[in-house]
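Every protein chain except one is present and positioned as in the full complex.
Labels run A, B and C following the written order; every chain starts at residue 1.
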Amino acid sequence: MDDLYRDYILEHYRRPHNFGVLEAPTASYEGSNPLCGDRITMMLGISDGVVREVAFTGRGCAISQASASLLTDEIKGKSVADVEKMTPDQLLDLIGIEISPARLKCALLSLDTVAHALADDAAKKVEAGGSGAGAGAS
Amino acid sequence: MDDLYRDYILEHYRRPHNFGVLEAPTASYEGSNPLCGDRITMMLGISDGVVREVAFTGRGCAISQASASLLTDEIKGKSVADVEKMTPDQLLDLIGIEISPARLKCALLSLDTVAHALADDAAKKVEAGGSGAGAGAS
Amino acid sequence: MTDTATTGPQRQTAPARLDPHLLRTDFPILSTVNRLGKPLVYLDSAATSLKPLAVIEAVDGYNRAYSANIHRGIYEMAERATGAYEETRAKVARLINAPDPREIVFVRNATEAINLVAYSWGRRNIGRGDSIVLTEMEHHANLVPWQLLVQEKDGDLEFVPITDDGVLRPEVFEVLLHLRPKLVAFTHASNMLGTINPAREMTEMAHAAGALVLIDGAQAVPHMPVDVQAIGADFYVFSGHKMLGPTGSGALWARRELLEAMPPFMAGGDMIREVHLRRSEWNDVPYKFEAGTPDIAAQIGMGAAADYLMGLGMDAVAAHEKDLVTYALDLLPREVPGIQIYGPAAEHRGGLVSFNLPGIHPHDVAQILDRSGICVRAGHHCAMPLHERFDLAATARASFNVYTIPEEIDALAVGLREVSRIFNR
Partner (left out) sequence: MTDTATTGPQRQTAPARLDPHLLRTDFPILSTVNRLGKPLVYLDSAATSLKPLAVIEAVDGYNRAYSANIHRGIYEMAERATGAYEETRAKVARLINAPDPREIVFVRNATEAINLVAYSWGRRNIGRGDSIVLTEMEHHANLVPWQLLVQEKDGDLEFVPITDDGVLRPEVFEVLLHLRPKLVAFTHASNMLGTINPAREMTEMAHAAGALVLIDGAQAVPHMPVDVQAIGADFYVFSGHKMLGPTGSGALWARRELLEAMPPFMAGGDMIREVHLRRSEWNDVPYKFEAGTPDIAAQIGMGAAADYLMGLGMDAVAAHEKDLVTYALDLLPREVPGIQIYGPAAEHRGGLVSFNLPGIHPHDVAQILDRSGICVRAGHHCAMPLHERFDLAATARASFNVYTIPEEIDALAVGLREVSRIFNR
């Protein structure tokens, strides 16, 4: 048995949770790791400061896809503030296997993409004069 | 006793033969070895294809100065054709001490400068329509 | 387009063979094991090669016994260092049959060599509307410097396309030459497809159209006989670290009159003849292009590598690697169900194979192989546009060298079956 490719990781890779598109995401971002060709689009449906819905599409290695699957499960229903506070180490704990330095970028791409989506969303709200209503976009 | 700095080399360095200027050289050239600051001006008085007079000025290390002193002795009275045929090895034989690769440029500066003076002179004659009379210059 | 320049009429038809099992003892790293006790199966030689003892000791010998600076020292150690450094020039010239060691400019790697030409020759010779012809299979090193150049000068890039088999299309090359490009720059051997391009024929065609030719030999010089005179190239570049030499070594070869006409690239010590506060004069070729203290240790190591390769005989090296790639192209499709292999048939390629397993990202392939001590590369191999051309995000690549043995290709096949098993369990 391979430490890195445990059954549940492969399971998440083969049948990722929350894989698909949101019809009207309030925040979204396409993140990529051009060096390996990993590419993930994260879509979030936020209301009242809570991540109500989340979905992702993309292609990439087992680590990046399983990481996105696990992360989306984790953040659904959490407050934006809590999601923003999530650290790479927390995600790595969630993934639960040992990631070598060369694969860190793969493992963290999902979190990085979520962070970008949230930051873009926050910036949009500032621009819109602090209005609390996300404008929804892709 | 030092192999490289034999008495006759130092003698040539301290009291170089043919050191000075020709009043009306038919060919002359200033050669230099900027890496060490060696600098030699060779002046030749050529008539009927024979080096009648030769003098040099300059400053530099013992090797380059002794080499110029020995070389000028050697070529005085020789035909231009013979001087042109002189090889670096012949000059090194004349110097008679072992020259390390780093000092070769010092040792050969004099010959190099003579060769340039002769080449310039020949070029001038070609320009002047093959006339045998050197125009004299510095 | 078939290539005769690199085999040449005067070469033996039946080249001597290497004994790779025997020469493996020259490579100390091949007797190491990984963290799990697995012996090293190094199939990433196209990224960088392993180093034989002769090279390791050449570097170590300089560092231990005569680590002086060169060219200006009058003491024994400095003369020894200068001698060893300049001898490397002669060795490298011999390796690629350059007519004159003074045409060998030492650089860090192939990348620096190409940048040197782009900055020095390119900025002087490429003007508004001038075009440069490249190919779709270039390594980023032979693409991005030209992008920067044409951007600055408002010139154009054109690309020779490739077939689905990964071979250049000569009829399009012909058409592009009608644009009368100033330069044609192409790789002698592709680091992703393995394709060996017909360097001499392409050079002749380019010259007939009035273009100069730069050849990226990073994947050729380590693996086959290269004769820059027979090819007729104007610029030829390669890296020492891929030809059994140390990192930090490499060479640009160019015809003497080109080098002489080119302005300096970097400026500083050693590349000057005279310096005044407001103007300077340049040193002779090749020193004009070697500013500052060079990587003396590495270049001396590259000299030892050139000796080692010439000792083996480049015909024998090429024959050995042809055997390996023929073996791999036969074995892998039989032993690894579903494997997708890119690039041309063995006759047109050097010793490397890029591939994918269905539904498995090459990063995962490489990671699982690593546990068996098998080193392959996964990614775009610095050839993103080529991957785009095939609509691939990434590939895995196994690449060979003189020390590669068929048993390692067997191990790769076993490893790949294990990858499939894990992913399909």
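One rule holds for everything that comes next: contacts are C-beta pairs under 8 Å (C-beta built on N, C-alpha and C of every residue); 3 or more make two chains touch, one makes a residue touch a chain.
Remember, it's a predicted structure, so these values are computed and weren't measured experimentally.
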Practice problem: Sort by label and list the shown chains the missing chain touches. | Solution: A, B, C
Quiz item: Of C:128, C:276, C:334 or C:425, which sits in contact with the chain we cannot see?
Solution: C:276
Quiz prompt | Chain not shown: contacting residue from B:46, B:61 or B:117 | solution = B:61
Quiz item: Per the definition of touch given earlier, which of C:209, C:258 or C:291 contacts the omitted chain?
Solution: C:291
Quiz item: Which of C:159, C:287, C:342 or C:403 touches the chain that is not shown?
Solution: C:159
Quiz item: What residue numbers in chain A mark contact with the hidden partner chain?
Solution: 34-35, 100-103
Practice problem: Determine and list the chain C residues touching the chain excluded from the picture. | Solution: 28-29, 32, 34-35, 40, 42, 44, 47-48, 50-51, 55-56, 59-60, 63-69, 72-78, 108-112, 114-115, 119, 136, 139-141, 143-145, 147-148, 157, 159, 239, 241, 246-248, 264-272, 274-280, 291-298, 363, 366-367, 369-370, 374-379, 382, 384-385, 388
Practice problem: Extract the touching residues of chain B with respect to the undisplayed chain. | Solution: 2, 4-5, 7, 10, 34-39, 59-63, 100, 103, 106
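In this section, only the chains that are shown with their structure count from here on.
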Practice problem: Please find the two chains that have the most C-beta pairs touching each other. | Solution: A-C
Quiz prompt | Inter-chain centre distance, chain B versus chain C - centres from mean C-alpha coordinates, in Å | solution = 47
Quiz item: chain A to chain C: how many Å between their CA centres?
Solution: 40
Quiz prompt | Junction residues of chain C - those touching two or more other chains | solution = none
